[in-house]
Structures are given as structure tokens and as C-alpha cells.
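Written below as C-alpha cells is the structure these notes are about.
Omission of a single protein chain aside, the complex is shown with its protein chains in their original locations.
For reference, chains read A and B in written order, and residue numbers begin at 1 within each chain.
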Amino acid sequence: MKIVTKSFLRYLPRRLSLSLLQLVGVACGVAAVVGMTLSAQTALRSFSNTIEFLRGRSTHTIQRPVGPMEEGFLSKLGEDPAVKWLSPVIDRRLRLENGESVRLLGIDPFLDRTIRPEIYRIEFLGEGRENLENLLSFLTDERAILIDSHLKEEFKIGTASILKTKKGPLHIKGTFPNPSGESLVLMDIGHAQKLYQLQGYIDRVDLILNDESDFIFRWGKGFFIQSSLQRRETFSGMLQAFRLNLEALSLLALLVGVFLIYNTAMFAVVSRRRDTGILRSLGANRLEIVTAFLSEILILGFLGGACGGLLGFFLTRILTGLLGSSISSLYFFLRPEPVAWSSWIVVIGMGLGCGASLLGGALPLGELIRTDPVKALSGRIATPESARKAKRAGLGGMIVLFLSFILFILPGAHVYVGFAGVFGFILGVSLLMGVIFLMLHPFIKRFLGRVGGLSGKVAAGNIRQNLGRTGVAMAAFMVSLSMSIGLSVMIGSFRESLIWWMDTQIRGDLYIGKIDEAEVPEDFFEEIKRIDGIGGVHPYRNVLTLYRNTSINVSAVDSTILKKYARFGWLRGGNENWEGVKKGGVIISESFSRRFNVKEGDTITLEGIKGPEAFKVIAIFYDYTTEHGLVMMDRTTYIKTFGDRRLNNIGIFIDPDQPRRAELLEEVRRKAEARGLPVRTGSQLHQNILDVFDNTFAITRSMRAIAIIVAFFGIAGALLTLFIERSREFGIYRALGFSTGQVARVTLIEGLEMGLVSFILSMGVGTVLAMLLIKVINLRSFNWTIFYFPSLQPYLITGITAILASLGAAIYPIWRIFRTYPQIQIREE
Amino acid sequence: MSEPIIRITNLWKSYEVDGLGVSALRGTNLEIKKGERIALLGKSGSGKSTLFNLIAGLDRPTKGRIEVEGQDLETLGDKGRTLLRRAKLGFIFQFFNLLPTLTVFENVFLSLELANRPEPELALNALKEVGLKGKERRFPNELSGGEQQRVAIARAIVKRPSIILADEPTGNLDTTTGNQILELLTRMCQETGATLIMATHSPLTCRYATRILRMVDGAVLEENSFGEMAH
Partner (left out) sequence: MKGLSKKENLKCFTWKRDLTIINGELNKFFLFRLFSFLILIELLFSGISIKTYAQEWRQAIEPWKWSFPKDHGAHLDFRTEWWYFTGNLRSSLGERFGYQLTFFRQGVFPMAKDPGFPWGIRDIYLAHFTLTDVSRNQFWFSERISRKGPGLAGASERNMNIWLLNWKARMEGKRINLRARDEGMALDLVLTPRKPIIFHGKEGLSQKGRKKGQASYYFSYPNLETEGTVKMPGTQIPLQVKGISWFDHEFGSNQLAQDQVGWDWFSLHLSDGQDLMIYLLRRKDGSVEPSSSGTLVTRSGEGIHLKLSDIRVEVLGFWKSPNSGGKYPSHWKIKIPSFRIEIEVASLVPSQELLTKGSTGVIYWEGAVAGKGLSSGKPITCEGYVELTGYAGGLGGAF
């Protein structure tokens, strides 16, 4: 190795604490990206694996537009010349006793093994005779099931085992391999019908077709026929917005990571400036300097990246689970397997670390190349130059901000453009950091002087003098704090909007039945209706269907009852909108309206049991139940269109002045419990929805924590560098009679000031970020309006975090001061 | 004597400090012959360092012309100036300017490596000549100021440059050590035939010079009397 390079690399072990700090910084940034990206990827891959696995060899599926399909069609399908093979399927969720939910497939093994041959490598339990009995009883025992390898592991299946579910115990007869990530339970189709009270019905038929167009010609009316490709697209379409947000979060993590590396590289440049001057005076050319510097930051990138890869891998263990439960509570059940270990992860980490190092090191490197050896050697630390540079960066920041602004006001732009705008905004603001600091500086100095006395003034001066270093650290910290505030405010506002929304729609006293399952028998509904004195018994039905080949929800409601008891949040108009619904019109959610660009007065066409039916859109209402769009219609219209009389739940409304209120509620509850139906009060339902909401944002919160950790190391690194770079000055302080405590205080105040400045700025930036997330990102990716609800809490929490982080970051430098200060002399290196 | 090794004609150098133009050099003219040992006297800020940086090609003049061994530095370009520094110029600084992360040996060897003559014996010999045998593996911060300056001399001299620029070589040393250093420096220059230019504000240095120049407000004046005195 060239000695020039060596002279740079020797800094790594020599300033071990700083190197380690930088390493940790790079590692954290890389870990965030690797962890997030890999988890997102696994979750999505596990999702497509599951779809592929469940699809088997089928080419198409046929189902009713909504709800289950009559099994009588099977024999007609079997005779259709285009049908090569078919397998009827009941595809439901099975809630286990521990609250977990798994997919249950009700299949006919004779027909299904042609579609899904991989499943039928079944290992039945027991030996010999018992083994054979288990095999047979799958077809004869109404509670017999087969479980997959995942569940087998989880439940440690022995010889004769029971799977406890909310639908009572099921008898495990054997296990089958399941390469997909989703837990699966198999049941004979007949037994599944009985388990779900579906006698005579199936959910869909998986088909192997040899002539699609012929088949669609014969069966297109009253049914949905989807090719496997369409089906996969439909499902991945459901995840699109979610995936987008994951990607954005990963990018944000990367941004913070690059910032940190930039930060790190900037420190390196500052401390290498004099060496560069010497080397240049000795005749080293620019290339040799570049090589030396690149080697240094690439080693950091390499090692940090490798550690980051490892760290990211461990992070995926946590994040994958979080992601899975988010997707499960929002879309469909998914339990992604965490990424398997592969040395590629480290390689990817290294690549990312190096890439980010190069990206973050590019500017500092440029600066190093331009280093004027004369000035570097003369030891002139150019104060006026930092200020000028800050101003130049500020100008760049203004331009970036302006460009971002243009991105935001572009009409009809994709959400990606929105994200680009958000990134631009963050970048622009961080470039402005230096200028803003210079503007704030006099006030801060006065303030710190008052609070911290001499130490405060010295500290303030130090930060200003070292703006090249401190500015970047503060910008990185500010970005993380802003992210924290922005995300918190956005989540808080979303939560408040959700609470507001629940109060508009979920106003019943009791709700019977689960929202996502159709379990309430119609005769029960009739029975409750007969109870005297109840203000309203509301039948609710919600199903998935397709509109323009994308998944949407259709809800059937009783408009008379809702008109009386609900207070829908209408975009336009009021409760008189229900009149049109009674007459056969529909109301649509805001997300539907924005997604498909449908307005009041337009007509939408849905595939009904008798073919396409057109509906007039009466009004648009605010809704947060699904970003895919919701069409709500009266129950009579719904039954006429889809021939589906099933109920998801019923809501009980009792007039407030009803004297027998408590008694009536008790009666309903008793009747429901006698049928084994779940009963929840309105507020319990609210709480459940909020739980789902909080669960969904678990991953966002974890990303926020990562951002803060990364920023913490940024600030700590900045302080430590300042300390190391200024050990010469410490000699002077000592000569001037500064006590160890005073110097420690200077360092502490420097840390505090940086934290404080970052925090003050992040309050503004974070609020703007929150607005952007609410008004641009959410609106564009989920198509719903979140109302901004100001709240102090995110600011307080972030403020405390900022102060604690900057204090924490100062601890190590202070410890170093106490250890080394008494020995420091006024001397040159 | 032969052609001048350095010829400076009407050299101007201006800086901008806080928006104000300040001229460090104002039409300097100078000729230095091969083998001369020059003491350049002048107060702090009189333009000595500026002149050095310009001769070394580290900085570029606002106006005027510098020729080193007959070559115009301006026409050499950045690459040519770098090569010139590698091969023809040795630098000695007031603050030694050793690379703190390199050992004594490496600091000297670095110079050879850059001059594309990576022969360790040369570095070891140079260190022996400056009296640092046995301290090759130490780091600069483990040496005294005088020892550090010896390393700097070894680093400058090891590649046999034709010109050595020494900017306040004793400025950071006590008188005894300073004299030792100056003695060493002049001896080495004599042995290798290098031209030595020392910027200094201490008349002490003049004793080791063959010619004395004084910088006053950015211009160079001859101090003949002093030079005679030294002989």
C-alpha cells in the first residue's frame, strides 16, 4: 500500500472511538435499509408465493361477484367443453383459540389433487392401523383437518391431536408440506361447508381451462372469471399503496444513512485537510489524495456495511413479524417467514455501505480535492469561508425547495412524485440548515451566554466556527427529528380522524358478529327484530368484489336506520342523501371517488348475479375502512343485485329515552350468546378498530426509532470530532485557567445547543412534513383525507428525545475530557 | 556563475480578505543562483510564505512570472508543478508538518515514494545523517521539536532536490537546537549542492546564509552588508 494511503488509513485505529462511532453510524443506516427492504421484500414475496402455491396448476377461477356460489353449478361446469379440470374451494379464515387466524381451505381431495398436487404429500399421524384410520377419517370425521408444516411446528403435533379453534376443537389427522409463508389448514369440502354453515355453497371454483374466451362467453354473466395473472394482479393491487409506503420508509432510512455518511466523510475531510496540504507540498497529486481518502471512507463503508447487513438481518426478524401483522390486519392474512440467513446479506450490506459512502463522500471529497494546500498549511480555519459555504448551500436549498414545491403542485401527479417532493423538501431544508443556524446564532449565543455563562459563550462560538462539521450533524439530526414529528403528527391526526369517523358511522349500542365474516344467521336477525322496544336493528353486509378489475368493497346497509341513527361525514349534502339510497342509488367512499374519479351524479356499473347493473352515485362520504374504495347500497338493492342474503353483523340501536334500555340490551346479548355469536358494544368495537390501527403503524414507529438512533450517532460523532479536533484549543483553555468541569460544560452545552437548534428547526420542518404526509402522500396513495389535528405530544416527546440524545451524545466526549484534560499541554502536534 | 535556478519577474499576489483586496507581493523581482543559501528576512505577514508557496507552485501569482531551472511555472501546469515539487523541491516548515499517522521512517520514505524512488536504504541513510538512527519507528508525537525538524530535513533532503525551501525552520525551537538544525541544514545543502532558501525573522539565521534578502511590504531588497558580515 502506498504510504500516502497509509497516512490516511492510520487514522482509523488511531482515533478508534471516533472510527467506531462512524462505523456504528454507517451500520445503523445500512441496517435500517437492509432490514426494511428485506422485510418488505420477504413479506411481498411470501405473499406472491402463497398466491402461487394456492393457485397450483389452475389457470382461472370462477366465483360469484359477491359472496359464495351455489354448488349446483359444479356439474354444469364439469360438463363445459372448455373446462379441463375443476376443483371447488371453500376459502375461509379459521380463528384459533389463541386469537391467531389461519387460512382454511375446504377442498375435495379427489378433484383438488390435480390442481394442487404439492399439497397431497400428506403424512398421516400414527402408525399402522391408526395411520390408516386417520387417513380415512379425513373423509368421514366432520371435524377432521390436515395441518401444514408451519402449524405442525407451532403446535408440536403428536399422535392424536386437537387444534383448538373458536369454532371448537378440530381433529388433526395429518400434516402436509407448505412451501408458502401462510399457515394453511385443509378440510374436506363437505365438512368445511358444515363448519361455516355453507351447505350448498362454495366460495369459488379453481379451473384449468383450455379455451378462455369460449368459457367467458358462456359464463361471463353473473360470475367473475379471473385468470391467475389477473387474480395475482388484483391481490398485489390491494397491497400497492402499502408497498409504496414501505418503499418510501426504506428510502427515508437510506436518506438518513447517506446523511450520516456525509457527516462522517465531512469530519474526515476536516481532519485530513492539513495532511492533504503537507502531502501536496511534498508533491502528492490529486489522484493519490483521492485514493487515500476513498480508501478510508470505503473501509468504513465496507465494515460498517457488513455490520449493517448483519444488524439488518436481525432487524428483519422483528420487522417481518410487524409487517406480517400489519398486512394481516389490513388486507389478508399473511405470516411471512423471516429471511433466511445468507452471506449475500452481508455482501449487500457492504455494497450499500460503500455506495452510500461514495454518495455521502462525494461532496466532501470534492472539497478535499479543492483544498488549497497553502491555506491548509497555514492552519487558517476559514471562518468567513464556512459562512459563505453555508450561504451557498442555503441557496441550493432554496432551489431544491422551489423544485419540490413545483412537484407538489403538479396536477394529478402520481404518489411517487409526491414522495420525490417530500425528499426534496427534506433535502432543501437540510441544506438551509447552515444559513438558518447563522441567523439564529446571535440569539442562541445570547441565550447560552446567559444560561451557561462563559462556557455557553465559548460553546456557541465553537459551533459557529465549526459550522462545516456541526451544520451537517445538525441537519442530519434535524431530519430525523422532523421525521419523528412528521410521522407522529400524521399518525396522531389519522387516529383522531379515525375516531371522528367512527363516531359518524359506528353509533350502535351493540354489534353482533364479526365484520370480516358472515356468520350471523338471517333468522337471528329476524328474531332480534321481533324484540319490542328496540329503535333499530341494522343488518350489515360487506363483501369484496371487482370494479374495473380492481378489488373494492361493497356494503349493504339499511338506509332507513342509518338515516335515523348514523351521522355520516358527507363531502356534500347531509342526511337527505339516504333518500336516494333508498331508491336504489349508491353512496361511495371518498377513496372510491378519488381512485376511480367518480363524482356525485355519475353512474357506476357492478357485475351482479344477473349481469352488469348500473347504479347512480348519490353522494360521497368520508371513510377509512378501506383504501380500495367502498360502495354502499341499501340492503334491498344489494339482495336484488347479488342474491346474497348473508349478514356480517347486526347493529342494535336503542333510543336514548327508551326506559327499558339496559334490559333490552341484556336480552339481545343473551340471545346472541345463546347462538354463540360474538357481541361487542359500540365502544368495544371502536377500541378494536383503534387496536388494528395502532398495530398497523407499529412498523412506522419502529422506523422512527431507527431514525433517531442513527441521528444519535451522528450527533455523538460530531461532538467527538469537535473534541478531538480541538484538543489544541483545550490546551489554551487550560492555560487560561478553565477547569475540567468548565471544559466539560462547554462540550455539554455544545451538544445541547446542537440538539436544541435541530429540535427548534424540526418543529417547523416536522409540522410541514406532517402536512405533506397528510395532504399529499396519504391523499395520493390511500385516496383519503386525513384531517389535521394539532397535538402537543409529538413535539414534547421529540423535544425530550432530542435533548436526551444530545446529552447522551456528549457523554463520551465529556468522559474523554475528564480523562485527558489534566494532561493536555499547549503544544503543537 | 551559471543561469539562475530561480528567476522571479514582477511578481504580484493579492488576496481578498473580508471583501478587501490585500496585496502580499507587489512587483517582486529576484534571481537566485544554484548553490546559493538565502536568508529571507522579514516580519510576520511581510509576504515570505506567499513567496515560498508561489515558488513551490502551490499557489499561483496574480501577476508576474516565476521560472525554476528555466521553466515557467505557469506553463508547466498543475501536473508539471506537482512533478516539480516531487523531484526538485524540498519543504521544511516552522511547525515541522510531519504526518502524525506515519512513523519517522515512513515520513521520509513517503517523499521517496512520491519522487518514484522507493528505496528504503536512502531513507535510512538520510535519517542516519540527521542523527536519528534508531528512532525510525517512532511517531512524530514521540519526538522533541528538534528531532521532528530533523525528520523534516531528512524528508526534504532524501530525494536530493535542487531547491530546499525552509519556512522559519527554527521558529519553533530554542536557540541551541535551532543552531544545530541550521548547521545540519546548511551542511546537507552543501553536500548535495542544493539551493537553500530560508524564510526567517531571526538574524541568527543569516550566519548560515550566503546571501541575505529582506522582504518589506511585499518587495524584496538585498541586504548586502549583513551578508558580508556573515563571512
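Methods note: a contact is a pair of C-beta atoms (placed from the backbone, for glycine too) under 8 Å apart; a residue touches a chain by one contact, two chains touch by 3 or more.
Because the structure is predicted, anything quoted here is derived from the model rather than measured.
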item: Among shown chains, those touching the left-out chain; value: A
item: From A:140, A:549 or A:603, residue that would touch the chain that is not displayed; value: A:140
item: Of A:6, A:84 or A:286, the one touching the omitted chain in the full complex; value: A:84
item: Residue of A:93, A:113 or A:564 in touch with the missing chain, whole complex considered; value: A:113
item: Chain not shown: contacting residue from A:122, A:318 or A:438; value: A:122
item: In chain A, positions touching the absent partner; value: 71-72, 74-75, 78-81, 83-84, 86, 108-111, 113-114, 117, 120-124, 127-129, 131-133, 135-136, 139-140, 188-191, 193, 199-200
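We take it that only the chains that are shown with their structure count from here on.
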item: CA centroid of chain A to CA centroid of chain B, Å; value: 63
item: Complex contacts: residues of chain B adjacent to chain A; value: 18, 49, 53, 56, 58-59, 79, 82-87, 89, 91, 93, 95-102, 106, 109-111, 113-115, 140-141, 155, 172
item: Interfacial residue positions of chain A with respect to chain B in the complex; value: 2-4, 6-11, 14, 274-275, 277-285, 288, 372-374, 377-379, 384, 828-829
